[in-house]
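The full complex has more chains than appear here; those shown keep their coordinates.
The first chain written gets the first letter, and so on, giving A, B, C and D; residue counts start at 1 in each chain.
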Amino acid sequence: MNPSVTASPAVLQRKPGLLARFSDLLWRRPTVLLAVLLAPPVLWLGVIYLGSLFALLAQSFFAIDEFTGLVQYEWTLKTYGELLRPVNLDIITRTVTMAACVTVFAAIVAFPIAYFAARYARGRWKAVFYLGVMLPLWSSYLVKVYAWKLILAKEGILTWGFSKIGLMPLLELILAIPVIGGNSLSVSYIGTFLVFLYVWLPFMILPMQAALERVPVSLLEASADQGANPSETLRHVLLPLALPGVVAGSIFTFSLTLGDYIIPQIVGSSRLFIGQAVYAHQGTAGNIPLAAAFTVVPVVIMGFYLWGAKRMGAFDAL
Amino acid sequence: AEMMTELGAGEGEVVIVAWPGYIERGETDKSFDWVTSFEEKTGCKVSVKSANTSDEMVALMNEGGFDLVTASGDASLRLIAGKRVQPVNVDLVPSWSDVDDRLKDAPWHTVDGTHYGIPYMWGPNVLMYNTEAFSEAPTSWKVVFEEMTLSDGKSNQGRVQAYDGPIHIADAANYLMTHKPELGIKSPYELNQEQYDAALDLLRQQRKLVSRYWHDAFIQIDDFKNEGVVASGSWPFQVNLLKGDGVPVASVIPEEGATGWADTTMLHAEAEHPNCAYMWMEHTLSSNLQSDLSVWFGANPSVPAACTDGRGMQTAEGCTANGLDDFDKIKFWTTPVSKCESQEQCVPYYRWVSDYIGVIGGR
Amino acid sequence: MQSAVLFKAVSRLYGDVRAVDAVDLDVRAGEFFAMLGPSGSGKTTSLRLIAGFELPTAGEIEIFGESAKGVPPYRRNVNTVFQDYALFPHMSVRDNVAYGLMIAGMGKKQRHAKAEETLELVRLPGYGDRAPSALSGGQRQRVALARALVNQPKVLLLDEPLGALDLKLREQMQEELKSLQQSLGITFIFVTHDQGEALSMADRVAVFNQGQVQQVGTPEEIYQRPDTPFVADFVGSSNVLPAELVRELTGVAAPASLRPEAIRIGQGEAHAATVNSLSYTGAVTKLGLQFRQIQLSALVPAGMPVPERGTSVAIGWDRTALHMMGQGK
Amino acid sequence: MSAYSAKAPLGLKIAAGAGLAFLHLPILLIFVYAFTTEEKSYQWPPPGLTMKWFAVTWNRPDVWEALYLSLQVAAISTAIAVVLGSFCAAAVAKSRFFGREAVSLMVILPIALPGIITGIALRSAFHLADIPYSMWTIILGHATFCVVVVYNNAVARFRRTSGSLIEASMDLGANGFQTLRYVILPNIGTALLAGGMLAFALSFDEVIVTTFTAGQQATLPIWMLEELVRPRQRPVTNVVAMVVVLVTFLPILGAYYLTRDGDKTAGHGK
């Protein structure tokens, strides 16, 4: 090693150049660095996105002239009065109930898949499971929904299949269930539910799988070591620890169901969901204030939901 | 905007909000094309946004960015009142003189003598039915309003449809005009509270029969094919397409008469391409459009000559079949207002909107 | 004496890796048994075989005379203290400790009382309500211990339970564990790669290398009379003299071990060596000596004169200090 | 993974298999209908099979236009999202500041709230600000909800990347920008790439927000929506959907291999 070590300066000279100088500044003032990093996303999301959101919410305090369909820019709570009419409350309860059902069932259906992929799949199988979940996720949403319309139609594939294997009476029995049944699956709540479940399922599987993978194996072993058989371990250790992932997934399934307007339109009984109501009021009817008031509903619901999810630490599992 | 007084050169483009099937350039069926020739002649490229309901048309026009709209009577007055459309100078449309006299001054586009558009097409909301379920043509709208056993031995429950637009309340009122004369309904668009409630009751009864309402012509076609629907109020358009696909359907105007639509090409108040727009309006009257569209859509031309002068495919018989002579049986869509002509106080349209959502939602 | 755990030619293979390779082992009931060996030598795997988390590829394991074949972990009366403690993060300390009792179906009140009792035993009374995350490393370690002990297992397995603790705490916990084992009389099987820990705590030690057991014996046996050069080298940084050199010195051609503290330094000793490194460690000073073709280390106790680096010194040892070994594996 | 639990219980296998099948059968159906001979409505079973729709699709200019627009939108939105997402991730992962929680919430909000809200909020904002619809209005919407995908990937990687790497680089004489170039980017590059791919795919298939921000232009999904409703050569839609699925397969696979860190998350039994 070169013995000239001690001859070199302890402090090196600054290399000339604007960048180097800027770099010095960023080091001396970490807050400047932070500001540089935060400014673009905060401007974009905070100003454009949140700004639009607030502008929209503000519009819910206007009302529409009933005949011409033009917005009158005067502050009023009239639109909220309208929102609280029984017709609209029906829509809200219908949607929230559906979203809750979809979320619960998605969690139930997703669990074995996520669990298997997280705990048992190795190497190639792991990739198979990953692709198996990702592929439907990224296949065209619309085409998937349309495929379901064909499956569920009265003269569709499911009927065809059921009649081939002689299970028609079963199908009819299901359709005869009041409220959720109907003339055919494609015009019943069951149908709408199935399509929602199908389309959002991957959004539940992925965070759930991630959460399950994060549970250290040693905890499961510790549980077995303590005498718990696999199902007891599942109940007392695995599920509680994977819960944040389930909550993270449920943010998606719940929110996406709350806002969708295409699925209930294509497969459903013409009874409106919030998304359709918003779509109809802003697009078809041009009643932006009412549409805005309707959007307040999911915003408030998701607000509480996110607050709860945050407290459970679900954000880290997203 | 002020009414135009003279035409300039085309702007190279015109943007139209139209009902589906109204503006065809041969893509669906090569023989139905009334756009290409216009584009070649004038250099105005036509772009079309389809709207499925009148409400959607109004909303689109309120939003702007369009030159023309093929508004039905239940939308046109709202557009005029909202100042979304401008008066049309009929002198700049040379073929105006060919327009059916019954339509020239129709109240849905003429306000205080000022014209706000050029009539486009008109037609009835027919009763479409499946000829296998109905051994003979139904004579009354009853088949879609009341539960009954059809001639194939099965109930009509779940096998009929209705239009997913508040204007369907008028169909119910129309039915009541015949079947509950004691209500004293004069026009299905002018209903007092009592008449209105009766119409809603009828619709609630209908809700039990209907699995899914239709709001899109093509979805209705799918439903007749795949969902076992056998009867519904419909447009001749769907009837023609289904027949073309070999589905056993036919249509009829029942004894109660029918509601119907009369559409008007209207010019947006802030149209960016007014010259091309005027050229298009002239084109709608003078070209093969009226004749071929009347065949394609199963509607009636606003230029009666189009039925006979061979400018397109339509023939006199065809026009008769489409109901050219039934003009008087048809109650054309207009926007319900509270200050109505036939009575003191009527239920206005905005209530139709939310109440109809309620009826469909089961309330 | 009864066998607590008996390995009969047990092997565990991972693909080509022979993690545990035909091991025979006999852990006696009530003893404190240490498994010592370098990283990757198969200690953890052996422990997991006993607990039932791994199944032997070949051979058989008996626990208190009964074959463990086909018995899942949750039906073995054996408990483990995991290296990372594996405390359930979503449960309080009390629920962690009472977990095994809850699974066994004990009522809430009773099991909480027992948990509290066991927490007292590990000197954590009153910590029941805390979350595991609110404890220090040493405290967690004790909770893990309590959780294992509360089930009154016949064998307690400990996988480097002190590895993550710092020196002071480690020494303190070593003493606690040792006295706990003595008072409870449970068989402890303790895995470590720290020879000091193994020697000071265990009744008997098994030295592992590359999946095989090189020697089993009391700490003194292992330290004073290593069977193989590996054991001599690994346990207590002994000097290993190669067979060639031993032949020159004694006439017997076998490798031999020579403990650093057995080397005497001073006038009148038989051999000459050069001091080439010195390091002061407080209680003793460690010398690096060049002796013929090999490097020896020797210790000078505090208070004795320490030679300078580079000087030549006379060294010697008792005949008996030279311990002949097999070649080992 | 430990031996005693290395084999999945049969019930679990069946449930997982059934779940996967549930996810895939409709996709198969989409594929089948790309070959049907019947064009107006989908009839089951298909009356016949043909390859002609591939040629038809190839020759449809509107497909290409929509595809081109979608690609443009997805590419630009992804680029924006990568920049915004990685900046935000760097700030959130590497320092604690007042409002840090709020920032991470803000990033998540566009996907946590239903898309229709983002859509109509932006639409009415465009309306208020008199911004005409264009490709850029679509991009504005897409970039907003794509940020979170990149952000999540980048934050995870930043957390995994030891902070001392950056310090090591500075210690060795590299200033902030040299460190960015030689150390930070190479290390989070794959995460950004993976996040970018997901963002691209997300944008490429988005309908709900796009309907509101698109004006008159049709991205591929909007084109599909029109196309599915109008029964004119419906199988063409399926051909497009199928090709898109097959083509997205590669980036998804790529993203998987870029972001996985082996099986170690599930842990060996140590």
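We take it that a residue touches a chain if its C-beta (ideal position, glycine included) is under 8 Å from a C-beta of that chain, and two chains touch if they have at least 3 such contacts.
The structure presented is a predicted model; accordingly, all values stated were derived computationally and were not measured.
Per chain type, the number of copies found in the complete complex of this structure file is summed up as A x1, B x1, C x2, D x1.
Basically, only the chains that are shown with their structure count from here on.
Between the chain pairs A-C and B-D, more C-beta pairs are in contact across A-C. A simple rule picks the central chain: find each chain's mean C-alpha point, then take the one closest to the mean of all protein C-alpha atoms, which gives A. Each chain's centre was taken as the mean of its CA atoms, and the one lying most distant from chain C is B. Averaged C-alpha coordinates put the centre of chain C at 52 Å from the centre of chain D. If you average the CA atoms of chain B and of chain D, the two centres end up 41 Å from each other. For the pair chain A and chain D, the distance between C-alpha centroids works out to 14 Å. Among the residues of chain C, those in touch with two or more other chains are 52-53, 72-73. For chain D, the set of residues touching two or more other chains reads 2, 4, 269.
Those residues of chain B whose C-beta lies close enough to touch chain A in the complex are 52-53, 55-56, 58-59, 62-63, 78, 81-83, 157-159, 164, 210-213, 219, 222, 225-228, 335, 337, 348-350, 353-355, 357-358, 360-363. In the complex of the two chains, the chain B residues touching chain D come out as 15, 20, 27-28, 47, 49-50, 63, 65, 216, 218-219, 221-222, 225-226, 245. In the complex of the two chains, the chain A residues touching chain D come out as 12, 15, 19-20, 22-24, 26-27, 30, 33-34, 37-38, 40-42, 44-46, 48-53, 55-56, 59, 109-110, 112-113, 115-120, 122-123, 126-127, 129-136, 138-144, 146-148, 150-151, 155-157, 160, 198, 201-202, 213-214, 216-218, 220-221, 224, 230, 251-252, 255-256, 258-262, 274-275, 278-279, 282, 288, 291-292, 295, 298-299, 302, 305-306, 310, 315, 318.
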